[in-house]
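I have a structure I would like to understand better, so I am pasting it below and will then ask my questions one at a time.
Complex shown without one protein chain; remaining protein chains in place.
For clarity, chains are labelled A, B, C, D and E in written order, and residue numbers in each chain start from 1.
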Amino acid sequence: MLLHLCSWPEVEDYLGRSRGIIFPIGSTEQHGPTGLIGTDAICAEVVAKGVGEATDALVGPTINVGMALHHLSFPGSVSLRPSTLIALIQDYVKPLARHGFERFYFINGHGGNVASLKAAFSETYAAIADANLPNAGRIRCKVANWYQAKGVVELADKLYGNQEGSHATPSEVALTQFIYPEAIKTAPLSPQVAPTGRSIYNPTDFRAFYADGRMGSNPDLATPEHGKAFYETAVQSLSDGYLSFIKEV
Amino acid sequence: MLLHLCSWPEVEDYLGRSRGIIFPIGSTEQHGPTGLIGTDAICAEVVAKGVGEATDALVGPTINVGMALHHLSFPGSVSLRPSTLIALIQDYVKPLARHGFERFYFINGHGGNVASLKAAFSETYAAIADANLPNAGRIRCKVANWYQAKGVVELADKLYGNQEGSHATPSEVALTQFIYPEAIKTAPLSPQVAPTGRSIYNPTDFRAFYADGRMGSNPDLATPEHGKAFYETAVQSLSDGYLSFIKEV
Amino acid sequence: MLLHLCSWPEVEDYLGRSRGIIFPIGSTEQHGPTGLIGTDAICAEVVAKGVGEATDALVGPTINVGMALHHLSFPGSVSLRPSTLIALIQDYVKPLARHGFERFYFINGHGGNVASLKAAFSETYAAIADANLPNAGRIRCKVANWYQAKGVVELADKLYGNQEGSHATPSEVALTQFIYPEAIKTAPLSPQVAPTGRSIYNPTDFRAFYADGRMGSNPDLATPEHGKAFYETAVQSLSDGYLSFIKEV
Amino acid sequence: MLLHLCSWPEVEDYLGRSRGIIFPIGSTEQHGPTGLIGTDAICAEVVAKGVGEATDALVGPTINVGMALHHLSFPGSVSLRPSTLIALIQDYVKPLARHGFERFYFINGHGGNVASLKAAFSETYAAIADANLPNAGRIRCKVANWYQAKGVVELADKLYGNQEGSHATPSEVALTQFIYPEAIKTAPLSPQVAPTGRSIYNPTDFRAFYADGRMGSNPDLATPEHGKAFYETAVQSLSDGYLSFIKEV
Amino acid sequence: MLLHLCSWPEVEDYLGRSRGIIFPIGSTEQHGPTGLIGTDAICAEVVAKGVGEATDALVGPTINVGMALHHLSFPGSVSLRPSTLIALIQDYVKPLARHGFERFYFINGHGGNVASLKAAFSETYAAIADANLPNAGRIRCKVANWYQAKGVVELADKLYGNQEGSHATPSEVALTQFIYPEAIKTAPLSPQVAPTGRSIYNPTDFRAFYADGRMGSNPDLATPEHGKAFYETAVQSLSDGYLSFIKEV
Partner (left out) sequence: MLLHLCSWPEVEDYLGRSRGIIFPIGSTEQHGPTGLIGTDAICAEVVAKGVGEATDALVGPTINVGMALHHLSFPGSVSLRPSTLIALIQDYVKPLARHGFERFYFINGHGGNVASLKAAFSETYAAIADANLPNAGRIRCKVANWYQAKGVVELADKLYGNQEGSHATPSEVALTQFIYPEAIKTAPLSPQVAPTGRSIYNPTDFRAFYADGRMGSNPDLATPEHGKAFYETAVQSLSDGYLSFIKEV
């Protein structure tokens, strides 16, 4: 059930039976020579829609641009500053909390979002307390990373071993290939498996070390069929996660 | 050409032939008893994609949540505060300006965004000047409202006359029906044509006057076929607009 | 009745009979080779005082510096950033709302203020709701541009036709000549009628196209007598506007 | 020389002979049962104009609303938050610094502004350094309180002794009487000399202790003739101060 | 070498031989019925001093208050909002980067700080890039949690097994006992081992589930002797970590 395809009376009805809502959050950032700039948003969105269908949950619009400041040395990458993302999350959560929503489940496609999201949740609780919302003590936000969901990590390990890496990974590339087979790209990868092991600092430093944008990965291993398996595994796992979250006392 | 379906080297190539980029911006807000909460985002996105195809322009991800504070008394409506939207626009434009983009064309589906967008453009120019970007003097942002595009207003007037109204209009509803025929909704409208004429103030006041969320409109007049006509008209008109914008000396 | 010339018990008395207040808002920005940098503030202030007298309304102090970032390439121009203006409007409105004021009428002399003002109104309503002011649902802010008031546009058109332009216009220059005849300036204008038609982007771009600061205008047509007529027309028109606003249910 | 009555070429000329500018800053706050709400702005403005005439200095528009949060329990009082005032001062100083101004002299009428102004100056220097303005190291801001100017304190002491107090003082009331004799007000003062000695905390506490808004003062002692003497003394003293400031190496 | 005990010429000398600096960061928050409110700051500070001595590194002053919003339902707990911490880290790093420091090592005592710190690092890099610092591309910040340092986790596991828990842990209590034996507290713990397993949301929810503030821990197991062992292990491990960090190419 997509918020964007509901009318407001349908949302009012939904609130009669559930206090939960899902928001996909991705990023708009380089994913190596062959990965899509929208990879993280595409993956988060499709998994969130799947979870929404499986659990009869309302799914809000995708947060397409996340916290990707370290990728900004590559053309086409965009990022919110963490302080902007903190303000944005408040702006999403506060009015919905006034409407009666109390459980906010963010299905996330980008590791770089996690820290800022957690910071945003804390600041949002404080803002809601300051505004004296009657349900302030019941508001809960959670981030769930599809790429770390139960089963997904195991599948990636089985399929790709130590060529999964941590950015522009074959698993996320596979999932985008499943969704957009028409957008599968090829380009020479050199080295075939990207370097790894360097911490992430500023964008200049990032590009100096991770020259083509990948981190430890060999995205050539990805196939659309793998993507289908990742999709199904992630949806199953995060559906369980969402249901646990909204049932939590 | 969708930014989300490009790799970063493709963006680099694109910059060799164009400095322009299009961002759809909508809203997540009530559109009356039968309109979709995502109406403004859906319309802006589909028109932007059409313009992108017609003009070989790069189209960024949709800004799904806009400035809709006055709609927040209706469940499911979400809004950025204007100051958040100002920060967000800076965060979108500044890195892309560093990459070489210089013309930012925002195809907009929501009247409530216009003021905050214009404020954001001004603040963004100032931030870019303060950061001493070499192309600071060449950065230009423009908002183009699809619902006010040449031909669209005339078509709405012809089809709906004074039942077009200004919110949850049959024209925008028609466009969403064309895109999502499976999400066409019916509900009794009372009165059939919504009231009009009251200025917009705070959300409590808004709902007191515009009780079901519509403003002056009769969305029952909408059909998917109308939507197709609006789509084609808007794409044609804004394609011209975009091409003029990027050619402007 | 000027707030600055009242004592606080007089304001308390006033609140017993009215909930309305008027704020003039102008700008401090270049107005071409012969226009005054204070034009917009001077015009807004004098019209607001006239409206205050005609309607027994309280008139607050003039907001002398507005949103004029695009004029900053001309010496002597000053501007608030939109985000600063948003904060400022909150700071003006919130305490007065606590005192019992509920209708805030901003008489405006500068087109560049409008977008930021509207954004500010929205953000102010939200801040007041968050602070749980008991009259939050009754607070209303409105911007009224004297230069677009009923009768003013017609008069400008009659007197100046297509030499009115849109910045450093003969109508606003005339009004300042009426107020400050001792400050009438002359300088060669070249071309006599300024260029027009270019959108407003960043200040560098603005000055490159609008080389002496004027937009489409021929301020040499202005006379103090015209100014008197503009003054009287604007006061009449905005007095009606203010009275409608405070009577609005 | 008033900035508001100049054209931009006149400012350009002025910059050929001086780098200094004066800004009056006041407040919009209660001044007891008989004092004007605009007292601090009125006094700062008139003194600044006098100093401008005496020293051939450019005088910018008055900052009418200052930092008066502690007065907000009295109707008609308005205040910027300190953080807003900090943003505002940056917005005033930064563009003028780009134009070539380097000495900013704030003639102040309100004790409550001083802390926030000093904070603002510091933050402004930092912002200008971050923006890499070529003259960043030469920008200097100074606040000069007319009520503490050389000669003014002595005159107040001679005329009023310990009935001068520290808010709604006879000296400032006298100065407004000199400027606006038509706005002289009378009302019973009880006690005749207001209480004193309590520190300033929040606005609730302020009004609980300083019940009619005055602090230690007996404004009934004021006369327009005194006001004239204060005016002349302040202008003389701050003219010296301004000239020293702009000559300082 | 403590920054607070240096003169500025000594810092200038230090910069001739190193570009690294260490900042301890803790928190001021409840640590159960017997743990010290300053636990996280005390631990971070003492470990940082030990690392500074072992590696000849400069150690800055302790950030005593961190991000502990979820603890605020317990008296005496204080917290920066994440957005404040982000601003603070910028303010610490930017001037030191101008002086020539390039490696910032934050020794952290509080899990709740990690997300906000990482967000802060990203935002700081962006601010430094916007300010065009010449060494912007070389600035690197890293957070090192003493309680997760190599050897520390193993020692805690060996000493406390599954009674270590995750807040008010015996390991951190032991370290404070080693430093402040005079401040060892006793109180009945009920249950002896605190509950565990609930995610952290808002402070009301936190206290409802974690009634005495502990999470999964049995701090009665702590001894000052254990604390000494934790201290030595952490210093050894983080000294290695710091040296690797500053040597990193």
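By definition in this document, contacts are C-beta pairs under 8 Å (C-beta built on N, C-alpha and C of every residue); 3 or more make two chains touch, one makes a residue touch a chain.
None of the values given here were measured: they were computed from a predicted structure.
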**Q.** Missing chain: touched chains present in the view
**A.** A, C, D, E
Q: Have a look at D:116, D:169, D:217 or D:239 and name the one touching the chain we're not showing.
A: D:116
Q: Looking beyond the chains shown, say which of D:18, D:83 or D:196 touches the absent one.
A: D:83
Q: Determine which one of D:132, D:162 or D:204 touches the chain that has been left out.
A: D:204
Q. Where does chain D touch the missing chain, residue by residue?
A. 67, 69-70, 81-83, 86, 112, 114-123, 125-126, 128-129, 136-142, 198-199, 201-205, 208, 248
Q.
Contact with the hidden chain only, please: which chain C residues?
A. 127, 130-132
Q: By the contact definition given up top, give the residues of chain A that touch the hidden chain.
A: 129-132
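Here is the rule we use: only the chains that are shown with their structure count from here on.
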Q: Working from the CA atoms, figure out how many degrees chain A turns to land on chain C, in steps of 5.
A: 120
**Q.** Most widely separated chain from chain E, with each centre as the mean of CA atoms
**A.** C
Q. For chain A and chain B, what's the span in angstrom between their mean Cα positions?
A. 24
Q. When the centre of a chain is set as the mean of its C-alpha atoms, what distance in Å lies between chain B and chain D?
A. 46
Q. Which residues belonging to chain E are in contact with no fewer than two other chains?
A. 129-132
Q) Hey, how would you classify the chain contact layout here, line, ring, star, complete or other? A) other
Q) According to the definition of touch, which chains form touching pairs? A) A-B, A-C, A-E, B-C, B-D, B-E, C-D, D-E
